[in-house]
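Sharing a structure below in structure tokens format, with a few things to ask.
Missing here is one protein chain; the remaining ones are kept as they sit in the complex.
We just call them A, B and C in the order they show up, numbering each chain from 1.
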């Protein structure tokens, strides 16, 4: 099987989708001739022509707004927002329009569209290249929210998202583009070519939206997480020796509650981990659900390990980032 | 003491603030000559002149963006967004700019600014005149988020918000403008003139940000809520006969965690209530905090009673609105 | 800067306010027939003057004059008159129905009927409008059943939108009428995207975006112009300048520009101003712009100069912010009356036939209303179900919504 980085897997998903369906169009800032600042769309304009893959003006509102019009027409736009930190100018179009179109028109008009955006920190990008805004989308009825943690899922989830009849926010943890970074920033990262989840099937396949994956089975406690934090959790489990069950949520909305509750009922303990700031982060929803559905199984309070409630700093990146040491401590506490 | 509706109390707060501080300027759509579609700014242009209270073009981005510039200059703008449903075009300016300015400039530039907006449903306003987007702001470090439930608080909190050195999102539950609506839509609403909290002190006073109020003391369970739902909770307590302690949070960010935990430690049971949609609503944060801080006191899972995860419908308003019957049922369940 | 006189803020105000005498002397109205009609493929630069004048066809005597005249037969004009009369009668009935508590909200078109009714007749089947709440004429002139409009307004059991939307936020794909958004401006850029899609697919259909004078200040307006200009999208971008945005006069949104049409010039987009109360002029300009789009010549911006005679909505009372008699003073007259007079002038119509038509139209509207009310009104009779509230958020209902629906007991 071909070995791919996450970037290559995303590009392959776009290629496969564009090849199968003429309605798939791809655009965004620097996405056309150049192929995207992270190279996720490299080669697509050459292969599919300038009217199916093109550069857009620097207007996230315009990119998403025109994509909504295209989706309503019947195309399947898959647009790129250069960094998730730059999605806010398009927020109104996403929340008030894309998410509501099917409902308010009673299905006459729909919005099958994907908005891809690199998310998360760990690259010394400062406050405008590091944000994790997923919780700002999980509160919006009508959206789906996906965040893969590896090349295999990235490809399969992206194809599924493009084929989905509803708008999907597709968050790509940029720190994972080239390898499964586990938070040990002072150590080299294994490339995807040496990781099992870097072996990506050629051609068309999907990973269904709404299904979590158990990355590590365990009996002592459940770690609920997604994106980069999956590897931080693996490292913390390794380093603490705690037999954690690590669940990679993959899709945040709609959520795979069954997998979550089955695990917590088994382990009786739960830690929720994300890079986004704590207050009103997606971890709040996870904790609220877990205590509701597994109350009588819980042996300790659910802990949240997250970014702090500050903007993402530049110099203090590793103080901010919830790495394996911080997570390990929380896991130990929950085990007490 | 003068009796005021919530509209009058808000107007009075603006009047008092403009009278005391020449730096306070008020603008927004229809805010100047006409005095606002809810009349909250009526008379202010006549009293303070066109350069201190004026009509703005229909650009929420422009209203907030210019207000940020004014705040950085040294004024204290208090702007109105006509309905909270229309704040999204300004979301980037709020999240990326207002909330971050102090931090990123290390205090060289600050943003003492208030953004007022009517929130919540119950007026048959359909999906674009009914939303409760508070959770989209509580996730943003650097903002404060306030929602009063009565004229006395509305005035005192608004004056405090205007005097605060940081940006404040000020949500006004429009269904309470004229009286303490308790969710019984088929019954007349008592006007504020007949309610103790409609007796509003003249002149200057503040209600501090970050402090909750216990609206009803009780020993059986704790209801955490804010805005319109305070009265729904009072009705549910009355109608179920459950001795609920009802906490009106007033400020959502920063949150008065002490008052919350003291109450739940006492009652051992907790219901969280808001009108916003469930998933990733502010209730998730409340439930997450309560289970974390009061785990060993809790005798039942924390319940959330909220709007459903759909856009706010028009005809089905009362099926959507989390009224006293639905809340009462949840309270009974938590008592079991 | 000690010797510098201080700055001061300029805040635009309308010439008159309640109590003052209406004054439109600052509105320069060129004579009907006086503005050129260039070929649709003319160089945009050469069209500059069209953004600062007003294209008019009907003169004060009721004659159709000049290069933009002569596109419609008497029968077509008669049909147009009836559409406008129908819209007006419809508005009056629904306005009253709202006052009677049969629904929560209504917005009327009084004075602006020509804009949407005449524009609609310039389109072909398959074209798509992205309307605001003040273009119901697109539906009336497009043959959408009035009873369905009323069902929507009443949020009753036959409401095609299942009670989910505020009254008048219609949607009909079949009739080329995109689902209206309550958020101003958002659809202007979506129209451009739809048009781009049509061009990507080498289709022949075109799109039309709609926006109010006040709403041109929104960001979506800018994004629409940027994208339409860059990709030469086959779209007609319509600005309905009815002088008011709720209580705010158009000077606030327009700022120092002479006209709203002028905005388009900074993008190299041909931009025309037209008498929005002149059915013939609206139709002729719409035809011209639609042809440009259809021939792949790119976008056109059109500003319709008209006047909002009624209140903004049923929640508004304009006497608080403008002179009561201002609408009488509006120099472009009433669109229904002007077309009526023209038809009489050319011998195709008479006062008697007009009165009779009025009565007939009223009957039709009342019949539709009776039919609709059989299905209920907002607070009485048949209504959409609670289940309908949970459906259609996604194509397939996800587990969490299914749980919530169960919890709601439906």
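Just so it is clear, contacts are C-beta pairs under 8 Å (C-beta built on N, C-alpha and C of every residue); 3 or more make two chains touch, one makes a residue touch a chain.
On a predicted model such as this, the values are computed, not experimentally measured, just so you know.
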Can you list the shown chains that the hidden chain touches?
A, B, C
Check each of C:121, C:263, C:340 or C:383 against the chain that is not shown and name the one that touches it.
C:263
From C:223, C:246, C:280 or C:389, the answer for touching the chain not displayed is C:223
Contacting the left-out chain in the complete assembly, out of B:107, B:191 or B:241
B:107
Where chain C meets the left-out chain, the residues are 1, 4-12, 44-45, 124, 126, 196, 198-200, 202-206, 217, 219, 221-223, 225-226, 228-234, 251-258, 262-269, 294, 296, 298
Footprint left on chain A by the chain that the document does not show:
29-30, 32-34, 37, 50-51, 54-59, 61-62, 85-86, 88-89, 124-129, 278-279, 308-311, 313-316, 319-320
Contact with the hidden chain only, please: which chain B residues?
25, 51-52, 56-57, 59, 61-62, 65-70, 72-75, 89, 92-93, 96-97, 100-110, 141-142, 144, 165-166, 210, 254-255, 257-258
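Just so it is clear, only the chains that are shown with their structure count from here on.
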Which chain is in the middle, if each chain's centre is the mean of its C-alpha atoms?
B
Counting only C-alpha atoms to place each centre, which chain is farthest from chain B?
C
For chain A and chain C, let me know how many angstrom lie between their CA-based centres, rounded off.
41
Can you compute the centre-to-centre distance for chain A and chain B, using the mean CA position of each chain? Integer Å is fine.
32
Multi-chain contacts in chain C, i.e. residues touching at least two other chains, fall at 162, 164-165, 169, 181, 183, 219, 393, 400
List, in ascending order, every residue of chain A touching at least 2 other chains.
89, 92, 96, 100, 103-104, 141-142
